[in-house]
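Only one protein chain is missing from this complex, and each of the others stays in its spot.
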Amino acid sequence: MSKFEKNDNCGTSCGCGSQTEGYWQDVENKVLDPQAVSKEFQDGEFDSFSVEKSRRSFLKIMGFSVTALPLTGCIKIPVKKAIPYLHKNDTVIPGVANWYASTFKGVPLLVKTRESRPIKIEGNDKSMTTMGGVGSQQQASVLSLYDSNRLNGPTISGAEVEWAEFDQKLKEDLKAAKESGKEVLIITPSISSPSEITLIKEFTKAYGAKHIAFDGTSDYSQVKANEISFNAKAKNSYDFTKANVIVSFGADFLGTWGNSSTNTKQYVSRRDPSSSEGMSRHIQIEPVMSLTGSNADYRHTKSLKDSRDIILGVLKSLTGEGPGNTSNNDIVSGIVKELKANKGKSLVISNDSDINVQVVINKINQAVGNYNSTISVMKSDYKICADDMAFEQAVNSMNDGNVAAALFVDVNPAYSFHNSKKFESAVKKVSTVVSFALSNDETSVLAKYNATANHTFETWSDSLVSDSELSFTQPVIQPLFGSRMYTETLMSLMGKSGSFHDYMKSFWSKDFYPKSSGFATATDFWNKSLHDGVVSLDGLSKAASISSMNASSYAKKVASIEYSSGLNIVTYQKTAIMDGDMANNPWLQELPDPITKATWDNYVMVSPMYAKENSIKTGDVVTLKSKDHSVTLPAIVQPGTEKNTVAVAVGYGRKVAGKVARNLGENAFAFYTYNRGATQTADSFGTLAKTGKFKGLAQTQTHHSMEGRDIVRETTFADYSKNPKAGNEKKAKLVNIYPPDHKKDGHQWAMAIDLTKCTGCSSCIISCNAENNVSVVGRQEVANRREMHWLRIDRYYKGDENQPEVMHMPMLCQHCENAPCENVCPVMATVHSSDGINQQVYNRCVGTRYCANNCPYKVRRFNWFNYDRSDKLANMVLNPDVSTRTRGIMEKCSMCIQRIQEGKLQAKRERRDLKDGDIKLACQQSCPGDGIVFGDMNDKDSKIAAFLGSDRNYTVLEELNVRPRVSYLTKVRNK
Amino acid sequence: MKKDYVIATFECDEKVLHATEKVVAKNIDIYDIYTPFPVHGLDEAMGIKRSILPYVTLLAGLTGMILAFSFQMWVFNISWPVNFGGKPFMSVPSFLPITFEFTVLLGAHTTVAAFLAINKLFPGKQPTIIDPAQTEDKFIMAIDKEKANVDDLTNLLKEQGAVQVEVQNLDLSI
Amino acid sequence: MKKLFGALVALVAFGAFGAFVVTQARQIGFNQGYQPDQPIAFSHAKHAGDLKIDCKYCHFGADKGRHAGVPPTELCLNCHAKVKTNSPEIKKIQKAVDSGENIQWVKVNHFPDFAYFNHSQHVNVAGFDCQKCHGDIQTMDVVKQEKKLNMGWCIECHRGNEIAPPEDHKRAAGGDCSKCHY
Partner (left out) sequence: MSDAHVSKFRQKLITEDRSYKQISEDILDTLEAPPTKGWFIGFSLSALVLTIGTIVILYQVTTGIGTWGLNKTIGWSWDITNFVFWVGIGHAGTLISAILLIFRQRWRTGINRAAEAMTIFAVACAGIFPLIHAGRPWLLYWVFPYPNTRGSLWVNFHSPLLWDVVAISTYLTVSLVFWYMGLLPDLASVRDRTKSKMRKFIYGIASFGWNGSTKTWHHFEVLSLILAGLATPLVLSVHTIVSFDFATSVIPGWHTTIFPPYFVAGAIFSGFAMVCTLMILTRKIMNWENYITVGHIDAMCKVITLTGTLVGLAYGTEFFIAWYSGNEYEQYAFINRATGPYWWAYWSMISCNVISPQFFWFKKLRRNMTFVFIISIFVNIGMWFERFVIITTSLHRDYLPSSWAMYSPTWVEIWTFIGTFGLFFTLFFLFIRFLPGIAVAEVKSVYRYARENK
């Protein structure tokens, strides 16, 4: 895959939303016109074939009865226009994809564009940090770009204005604010972009402003604890590859906590039972089941109080400091034993938002020598972390009328601040409020000025993705709306001329070029870095000195935390929705939560024990009341939840948002409290009451037990070490009536999935959606069990429902050699290819659904309706190489056949043989754990051949003799 | 083609059967007997040749069978071989249901067509009806006038219980 | 006899009508011979025939990717900035480039969206001449759809080149459904 530098001159002007129909593939409306596709980048009206199209459908409806029409010769051939580019552009060849490197939410990635239209995100495997890992939010970001709810340009008091007028008026107001002697605040989220930070510093200087970083859910407790412990206001950097033992207290590091793609990549690299280093051991102590907890070797369902008690116990055992624990002695001694055996090679982490707990955790890590081995604390000028206390003070200051102007960049405190009412009334006392929102949100509607900002893929920026690696953000499309990069707005307010691109380039040549080596000029360095997307440099950050400290007093403070009576209300983030800033993305809303398998909603998680005692069923609408907040949501009975804990996800209950996110669920940020110097995410207590109503949840899986069936095969590391075939001894005796009649030469495609490496993160599902134009069906249709995902992740529980073991199993079309679906289709819409793929021919399908019934894996998906493709802007994301499917058609995993064809063709064009790894499927590419392997099983040296030959390899439902081409490797737990 | 026929009307199936036996015994050819329902043994008594319909059925059925089987075989082995769920191209069991059904289909419809053709029955045909009651409760015997002595025949038929015997000029070929 | 003759005539007439309807019905959606007027009186006979300009000079996508592509309007001016600048047709092009109001060509050869066709596979890999599918384009003043462009036409050629079943699965898997349909 080749990467090209972004050509700044990608078209004469932007389309500004004047889209046209007919540039995507569609089985029924069969028009794809490469020139029409590129229309977005040129001027001029383009009225396609609408009249002719209706004629065509008329003919279709009339069917055979109008066949007499040609007799009279009056039929006309539908006129299709072919509109070329106006100007020459050597980099864009219609039908050939270009790839550009960029970054989204701190993850380096590659953006695939077709005819200059971003359509797909893949990980950038040049990055030393993420090594190609990419999460579901990154995958889905390309759809957010085409969000038709985005604002069309700057507004003042709701009225659209020109940028010049906007700049002038805002400048005047800011000047007045500066002169008023009151505070000017610029509020951003945590930033790790060196050039943005530099620019903001200049801005604060120019306007005497104060920069405050605010995150809805912050890592402030950890940052503050590091300040206390090591005098370093920085987050921890973890290296999971070096950890033999990982003890996590509630931290969902594989899902929502920290850089989960990187964490997953590193974590999974130590989960290979056949590696010489052996497997890492993962112990998770948490009150509610998280994605990370579901992957743990040992998982203990403990209340928040018990978790903290265990932390104190571990501290006491290791160092003798603090009051020690009062319960759970066995768990404490187990952890201590593991930690002592793996000094310097373990990790203790916690997501606790209490600063004192984090100090104790620091001390534990220090005591077992983990610093500068598995953990480092790196100070950097290029990173600014969120500060709960500063923002709390800022709100108070606003409330007191001491703030004259406030600029909200990419933050939405009116939604995600724990006391949004207080914030709203405070903000009303600020005379000049500026928002930089892309589309209206709870905060932007409070602002007088909205300096509509660009989407990341229309933006120049950089970011520090690790302590030593920089990643580029470059625009891959002209702004679709009349928005502007927020950095350029700041520049304009400062009276600076030029673009942010130029600003950044000069910043780079000043600050980073000297740190590089091997480049003749700063421009060479810039071009190479931009081409690769990432660059590693020394001296970007500096290690804090790890001095010894005594944690006794902090431990005492932890022990003295008071807990109210009632249910402990714990908040958490869902893997897809997280803080809710991307809540208007339908792909993310429809992505099933890896644990609950629920979509389109948040809900109150209760433990099976509590549910039994109070006769609550999944779907019962309950009211959860804390001291000053209450939500009414359906309940979900979730195994692995602590009895006196209930959990609600944040990210829902958006009141001002696009039509997708609006009024889905309820806002749980209000259960946050500001306490003990930080925002506490689990400090609320309350009561639960049934309302008597019922609201079925849109879950993609409702039966959670394997019923003792041989579906996920698993074993323990101890057994595996003795016998690599452990857990995989069963071998079905297969009998064929017919002699084999089909050659298996040439390429024979096969896939293998390592269940030990699959964490269930679901990044693959979004990747598949984007690659294959999979329809979004909405909440009701998911509740009707009609989701369209070609790839799903089955999640099964085993054992005690309070401490269940969890299994994740990606399930997709198994491409059976003896496929039961193929025999039964009357019209040959699904048949086998010579290279071993179960083909589905959409245009031949009449929709009997017989194939889906006869599929033992139930992976076929039927188009029950014509799913909504009316949002023409959102249709820009469609992959032009894959037909969209209309109603009445069966679809399923095609093994990314378009990628296979493209890979083969590429090799042929280059007059060479296909190499292993030339073709990567969408799910495989996006898997941060590298758990999916695909290739030609006839190639003996390929990775897939090794996987197929593994002792752990098996196929699901082998005894049916359908001979799947997708196989699995047994799950190994380190027990 | 009108001709003179001796037309005898009976009111009882037994009687017309006996009469037929008597007439045939006298070596007189009966042109036809029109009855409201099939009178058992009447066709044998009249000496009607066995129907060729069974042979038509056999031939058509065999044709259907060979056509259906060879077509399926040709499609999957010669015209466009396709791999369906790993089954061999020549998977005979799969071809049997359609072969059977097509055998029956062609056999049945060809036989019906042959039946209609032999008896010259077709929609809209206007047959010669001697007495409208011949499809209700009258049994009507028609004998070519030239094939027998009308008076003797009349007597014989009256003797056998014919309620009426007369000579009519009719076109019975339709 | 007369009736029989009448019936025979009716039968033959019915059969002929049926055959005619079926043949016509089979043509629906296939536009062989389609030769629409174009906004610019561009002659392939002149450029490709007389002047022997390489097809890929204008249709530069043909050996690189899926679409051969209609050339960017500006490309015409590579020559016509100097050649025949006074021609009313060239003036139209000049005007389009200057004003930004692009030329809307009428598409002649069209495949439905559910059939994937890649030019580079045929032009670059197989090494076919353009004429194989587009006919003697170098003699056409106005471009015409020369071939049927239906599935049977594709299959016929693929069979002839031994890449469709039953002959060979290995060489190019050219007969698999998902070669074109996905």
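Annotations
Each chain gets a letter, A, B and C, in the order it is written, and its residues are counted from 1.
Just so it is clear, a residue touches a chain if its C-beta (ideal position, glycine included) is under 8 Å from a C-beta of that chain, and two chains touch if they have at least 3 such contacts.
Just so you know, these numbers come straight off a predicted model, no measurement behind them.
Although one chain is omitted from the display, it touches the following shown chains in the full assembly: A, B, C. Check A:536, A:802, A:854 or A:906 against the missing chain and you find that the one touching it is A:854. In the complete complex, the residue from B:24, B:59, B:75 or B:167 that touches the missing chain is B:75. Hidden from this view is one chain, which touches chain B at 12, 14, 32-40, 42-43, 46, 48, 51, 53-54, 57, 61, 71-72, 75-76, 79-80, 82, 84-85, 87, 91, 94-95, 97-98, 100-102, 104-105, 107-109, 111-112, 115-116, 118-129, 132-137, 174.
Chain A residues in contact with the hidden partner, per the touch definition given at the top, are 60-61, 63, 701-709, 711, 781, 784-787, 792, 794-796, 809, 811, 820, 823-828, 831, 844-850, 852-854, 856-858, 860-866, 887-890, 956-957, 960, 962.
Mapped onto chain C, the footprint of the missing chain covers residues 26, 30, 148, 150-152, 154-156.
FYI, only the chains that are shown with their structure count from here on.
Measuring from the averaged C-alpha position of chain A to that of chain C gives a distance of 44 Å.
Chain centres here are Cα averages; for chain A and chain B they lie 79 Å apart.
Our note on geometry: chain B versus chain C, Cα centroid distance of 60 Å, whole angstroms.
Residue positions 831, 833-834 of chain A each touch two or more of the other chains.
Among all residues of chain B, those that touch two or more other chains are 82. Across the complex, chain B meets chain A through its residues 82-91. If you check the complex, the residues on chain C that touch chain A are 20-21, 24-25, 27-28, 31, 34, 36, 60-61, 64-67, 69-75, 96-97, 100-107, 110, 112-116, 118-121, 124-125, 165, 169-170, 173, 175-179, 181-182. Chain A makes touch with chain C in their complex at residues 12, 25-27, 29-35, 42-44, 46, 59, 64, 67-68, 70-71, 77, 79-89, 93-96, 743, 745-747, 831, 833-835, 837, 839, 841-844, 881-883, 894, 897-898, 901, 905, 908-909.
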